[in-house]
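In what follows, a single structure is set out as structure tokens and then discussed.
On to chain A.
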Amino acid sequence: MAEIVIRNLRKEFGAFTAVKGSSFTIKDGEFFMLLGPSGCGKTTTLRMIAGLELPTSGEILIDGEDVSMRPASQRDIAMVFQMFALYPHLNVRKNIAYPLVSQGVPKAQVAQKVAEVAKILRIDHMLDKPVGGLSGGDRQRVALGRAIVRNPKAFMMDEPLGALDAEFREIMAEELRALHDRMHATTVYVTHDQLEAMQMGDKIVVMNHGVVEQFGTPQDIYDHPATLFVADFIGSPSMNFLRFEGGAQAGAETLMLGDLPMAIPRLQEPAQGALVLGVRPEHVTLSDAAPLRARIEAAEYLGTTQIVTLSTPFGMVKARTSSALSATPGDLTGLAFAAPRLSLFDATTGRAVRTAANAGVDHG
Partner candidate 1 sequence: MSRKTLAASAALALVWGVQANAQANELTLCWAAWDPANALVELSKDFEAQSGTKMNFEFVPWPNFADRMLNELNSGGQLCDLMIGDSQWIGGAAENGWYLKMNDFFDANGISMDAFVPATVTGYSEWPKNTPNYWSLPAFGDVVGWTYRKDWFERPEIQAAFKEKYGRDLTPPATFAELKEVAEFFQGREIDGKTVYGASIYTERGSEGITMGVMDVLYSFGFKYDNPDKPYDMEGFVNSPGAVEGLEFYKSLYDCCVAPGTSNTYMGEGIDAYKSGQVALQMNFAFTWPGFEVDPNVGGGKTGYLVNPAGPTGDHFAQLGGQGISVVANSDNIDGALAYIKWFSQKDVQDKWWSLGGFSALRAVVEDPGFAASQPYAQTYLDSMAIVKDFWAEPSYASLLQASQARFHDYVVAGNGTAKEALDGLIADWTEVFQDEGKL
Partner candidate 2 sequence: MGEGAGPGGIAALGLPWNEIMPNPIDIAAKATPPHLANRVRGLSDRAIAWIFVSPTIFLLLAINIFPLIWTIRLSFTNYAANKPNAEVKWVGIRNYTRILTDEDIWSHMTTTAHFLIWTILLQVIIGFTLAWLINRKFKGNDLLTTLIVIPMMLSPAVVGNFWTFLYQPQIGMVNYIVEFFTGIPASSFSMLGPGGLAPWSIIIVDTWMWTPFVMLICLAGLRSIPDYIYEAAEVDRASKWRQFWTITIPMVLPFLMLAVLFRGIENFKMFDMVNLLTGGGPGSETLLTSIDLKREAFEKWRTGYSSAYAIILFVTIFGLASIYVKALNKVKER
């Protein structure tokens, strides 16, 4: 198992730059998520780590060793592909055995390893079946089996659940995480699904347009998004943005939202000009007494909770409230925000203003 360090990694395809100088470190044994919308450069980053593409510039260190310019076969990593990439002409057993046989592992040992892995993945009953007839989940297990059979330094997973239907995805996500918890193998996992990333990852890197937007634990990223993009991308419904003009000095604990004073985490740097106040729907409470007035536009029933959409002078706001609360469209109400959980962004740069709450968060 290994630590992977990425430094100033850059990749150009002709005139198009897919990755613009990323840097981050994946600790040994971490389940590491590369998250972002499609085309953000996350897959390219993964392929560079795997050695399927060579970087234009920058460094990749696996276990302290610079492997940036080595082909995949010399990096001792394993990979699970989005389409599984099983060898269609081989049966399950041979698929799993392939990496071992490629390295000239003795036959007896191969058989033993394959049996072991098959047992872990609960596919030992289908070892002699051709891979063509397998269900998506079983294919996924075979692909996993092929990856873990070799004890590589790290796993690369390129949207491995993307080809599965919703039901299977859930099950496989749990299995994957359980597997990782048992093996503690360094895993780099690419996904565009923020829920998946939150659910499984130890650490997450959020990328957009080839740039690392934020790097941190799921909680940090959810609670303290470093940029407007991250704030918007993570969470469902996504963070509410209240756009306003204003300013405050470092050390301030309140902010004038229009003419309403609003408590915020203590600022550690000054903020001025076009600002955005970010608040998660679950941190919005409906309170008739609150000064920020809003009108209920719609309510979306979700079982125990409901999403209430309200219009305010600063734009639409969504609130997640208990479904016990009655929300009739057209009614007027007031909104209160949980002050310590608020984020403040500079609207022009899109970056979060440093406050007491997000002080410990890496700003990418």
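Following the convention adopted for this analysis, a residue touches a chain if its C-beta (ideal position, glycine included) is under 8 Å from a C-beta of that chain, and two chains touch if they have at least 3 such contacts; residues count from 1.
In picking the candidates, the idea was that all candidates are chains of the complex that A comes from, given by their letters.
Small disclaimer: the values here were computed from a predicted structure and weren't measured.
Colleague: Given that all of 1 or 2 sit in the same complex as chain A, name the one that actually touches it.
Modeller: Here chain A touches candidate 2.
Colleague: For the complex, which residues does chain A have touching candidate 2?
Modeller: Going through chain A, the ones touching candidate 2 are 50-52, 71-73, 76-79, 81-83, 85-89, 98-99, 102-103, 146, 150, 156.
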